[in-house]
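Comments concern the structure below.
Note that one protein chain is taken out, while the other chains of the complex remain in position.
Up next is chain A:
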Amino acid sequence: LPSDASKPIHISADKLNLDDKAGTAVYTGNVDMTQGTMLLKANRVDIQRGNNGNVSRVTAIGQGERAYLEQKPNPQDSKVQGWGDKVIYHADTRRVELIGNAKLIQSPDTFNGAYVEYFLDRRQVNARGGKPSSSDSSDQRVEMTLNPQNSQSQ
C-alpha cells in the first residue's frame, strides 16, 4: 500500500551479524522481512543504512531457492509477487530490482527475464534480458505475458 513506506520494518531470522567497520548488518537463516503489506523472504538479507541512520537498501539473496517479495499496491488490487536470485529493495525510492531468474506477477500480467525492475508506488515495470550474472553463460530473454484485463492469471 502507499502507506507501507511509513511503516516500520520488522525482520526475523536465525542470526544477525553486525560489523561496524564494514558498516553491514547481515541477517541469515529463514529471513522474513515485513514493512506494511510488503513481505520479503530469503536465506540472507543485508541491511544498509543511510547517513540518517534509516534503512536505505535491503539486499535479499536466495540460496538454493530464489528470494521472494510480495506487496499489495492497493486494498482492492491483488498482490504483486516477485522472485529473483537476488532482490534489492531501495527504501528511499521505493524501487525493487529482481536480478537473475527474475519473475514478476502483476496480475494479470507476468514478466520473466534476467532483470526486472518494479516501482512500488508507480507500479511501473521494466524488464530486460541478458546474462543474469557474469558467471552465467546463458542469455535470458524477456518474456511477457500480458493477459486481457478480465482473465485472471495464475
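Heads up, the rule we're going with is that contacts are C-beta pairs under 8 Å (C-beta built on N, C-alpha and C of every residue); 3 or more make two chains touch, one makes a residue touch a chain; residues count from 1.
Heads up, the rule we're going with is that contacts and distances are computed from a predicted model.
A chain of this complex does not appear here, and its UniProt-recorded name among "LPS export ABC transporter periplasmic protein LptC", "Sarcosine oxidase subunit alpha", "Sulfurtransferase" or "Integral membrane protein" is "LPS export ABC transporter periplasmic protein LptC".
In the full complex, chain A touches the hidden chain at residues 5-21, 25, 27, 35, 47, 49-50, 52-56, 91-92.
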